[in-house]
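Apart from one protein chain that is not included, each protein chain of the complex appears where it belongs.
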Amino acid sequence: MALTRSQVEHVSRLARLGLSEVEKEHLTEQLSRILEHVESMNRLNTTDVTPTYHAVALQNVLREDKPHQSLDRAKVLSQAPEAEAGCFKVPKITEG
Amino acid sequence: MATNWETVVGLEVHVELSTETKVWCGCKNEFGAEPNVNVCPVCLALPGSLPVLNATALQYIIKAGLALNCTIAHFSKFDRKNYFYPDSPMNYQISQLDLPLCRNGWVEIVLADGSTKRIRINRIHLENDAGKLLHAGDDVAEGESSLVDFNRAGVPLIEIVTEPDLRSAEEAGLFLNKLKAIIKYCGVSDVKMEEGSMRCDVNTSVRPVGATEYGTRSELKNVNSFSAALRGIEYEAKRHIALIEAGGTVDQETRSWRDAKGVSVVLRSKEEANDYRYFPEPDLPPVVLTEEDIERVRATLPELPDAILRRLTTEYGLSAYDAAVIVAEKESAEWFHEAVALAGAGNAKAVANWQTNELNRVMNAKGLGPDQIPVQPRQLAELLQLMEKGVITGKIAKTVFEKIVETGKDPEVIVKEEGLSQVADEGELAKVAMEVVVANPKVIEDWKAGKAAAAQFLVGQMMKATRGRANPQLAVKLVTEALRQHTGQA
Partner (left out) sequence: MTHNLSASRLNKAFASGELSAVEITEAFLARIEATEPAVRAFLTVTADQARDRAKKLDGRRRNGDGEIGLLAGVPVAVKDNMCTEGIRTTCGSKILGDYVPPYDADVVERLRAAGAIIIGKTNMDEFAMGSSGENSGFWPTKNPWDPGRIPGGSSSGSAAAVAAEQVTLSLGSDTGGSIRQPAAMCGIVGLKPTYGYVSRYGLVAFASSLDQIGPFARDVEDCARLFEVIAGGDRRDSTNAGRTPPAIKLGGEPSLKGVRLGVPREYFGAGIDPEVKARIDEAIVKLASLGAEIGECSLPHTEYALSAYYILAPAECSANLARFDGVRYGHRTLDSGGLLEMYMKTRQEGFGDEVKRRIMIGTYALSSGYYDAYYKKAQQVRTLVIRDFEQVFRQFDALITPTSPITAWGLGEKTDDPLAMYLADACTIPVNLAGLPGISVPCGLANGMPVGLQLIGKHFDDHKLLQYAWAYSKAAPFDARPPLGKGDK
């Protein structure tokens, strides 16, 4: 299926991924080609086929409710692009 | 002719589970800590970290589901709900989409007219809480920047989704109170709205009375207290009715409740609705439960409010009203049971009277919460015993009760320290009786004239002189004797 440029723009916004005009143009074309290839799957009738989410089936993997040692805050915040008052700092929130 | 409107409400209630640790990692689940101290690679979503399900969180949601009459799923899985927000470290939330752990439950509420109504619960699922954003001003958009604390990120959360069965703000209030009580009885959450451990989103719509189709609903977020929920519902219902009556239509949208101003504002419209791109969580295998697993959890359920209420009325003969007041809070029901155990089943009604009258009055006056009962059950039992033994009068008992609240001291100590025990020494009281008689010549005349009330007055004076400690029966006898003696009547 051929993707439109506005679809590419919508997806880029969903993914919070900025794209230049050239990137949008390339991606519109490349994604269309890839999706076209992927759609070969439609030749298969999968109506009654159960999807597989885990190739090696496990179940009920649980952890005991016991506290572990948390990380040192100074160490954690040392990796932050911006920090203040023991917190991570982010720019003005411009969306709901 | 003006249309009569009916309000239709459905709730999505989020409850934080009171586990020791978070849902996907071993960081402490703790309210009020310094920012970003309870964090680790998992709950900060550092690269390479992976979630592991907390066994107690799983047990707690099953417990809540059973208490809310749900069917527990034999096969359940987790899904990723994708959205970007700075309080969400992974920028997706691990939640449950199509196979939640609990389905098809209900809660019964008692309406004002005494009838009962079942509110259906569509589903309950397990997910993680987000961190906390701190910003200047009451509006996210007002601050130039925000600070993020991830202590709360990863705290286990259950989301309880009702069917649109509520028909007014009052019903929503009754439901929320009942839900809160049940969850608390289960011991799976402290359900404190003020600390955010219980929060709700409200879906409201209106329709003409008698209509079968639902109207378009609006979703209200940022509802941070019960009263805000009720105000929000009333506001939304009025807003919808006004829109429709003015010839307009209601938009399906998400709105934010601004409690201080008592208004709701648009957060996003249906067109901008989040596309959450749910897909099965590859990092977590499914949860598979047998009937035996579920029954093992059921066995850990405590007696729930509806059952306790039935028992209090049948077993102890309490009035439905008293029983309802007592079971409304887990702590108060526990307090009642402890007091009855100490005072004896025969005193159950007396305990209930003290609890629903004196105790509740004091607690309301002082603004105390259900976990701040100022009198110990043992102290009430002791007080009742002092009355039974005749050590204190009923009147004095109330004074002693006030003193317990004030000082926390035990009744016997108070009685002793304050000299409040009943005076039953006949010689001592006879002296007081004579003094009272002698001091009231006019009353003697009345008595001689055959006015029965005159003797009553003198008994009252005796009580006053003894600060209420005179044994009432003895006082009547001694006043009569003193009168006779004083007037020379045989």
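Letters are used for the chains, namely A and B, taken in the order the chains are written, and counting of residues starts over at 1 for each.
The rule is short, and it goes like this: a residue touches a chain if its C-beta (ideal position, glycine included) is under 8 Å from a C-beta of that chain, and two chains touch if they have at least 3 such contacts.
Remember, predicted model here, so these are calculated numbers, not experimental data.
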item: Touching residue (missing chain; options B:75, B:214 or B:279); value: B:279
item: Hidden partner chain, residues of chain B it touches; value: 41, 44-53, 80, 82, 84, 86, 89-92, 148, 275, 277-279, 282-285
item: Residue ranges of chain A at the interface with the undisplayed chain; value: 3, 7-8, 10-20, 23, 27, 30-31, 33-35, 37-44, 46, 49-56, 58, 61, 63, 71-72, 75-76, 79-82, 88, 90-95
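Rule of thumb we're sticking to: only the chains that are shown with their structure count from here on.
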item: Whole-Å gap separating chain A and chain B, where each centre is the average of the chain's CA atoms; value: 41
item: Chain B-touching residues of chain A, taken from the complex the two chains share; value: 14, 16, 53-54, 57-68, 70-71, 73, 76-77, 84-94, 96
item: Chain B residues within the chain A interface of the complex; value: 19-21, 25-28, 34-41, 44, 52-58, 77, 84, 86, 91, 133-135, 140-141, 143-150, 254, 256, 267-268, 275, 277, 280, 282, 284-288
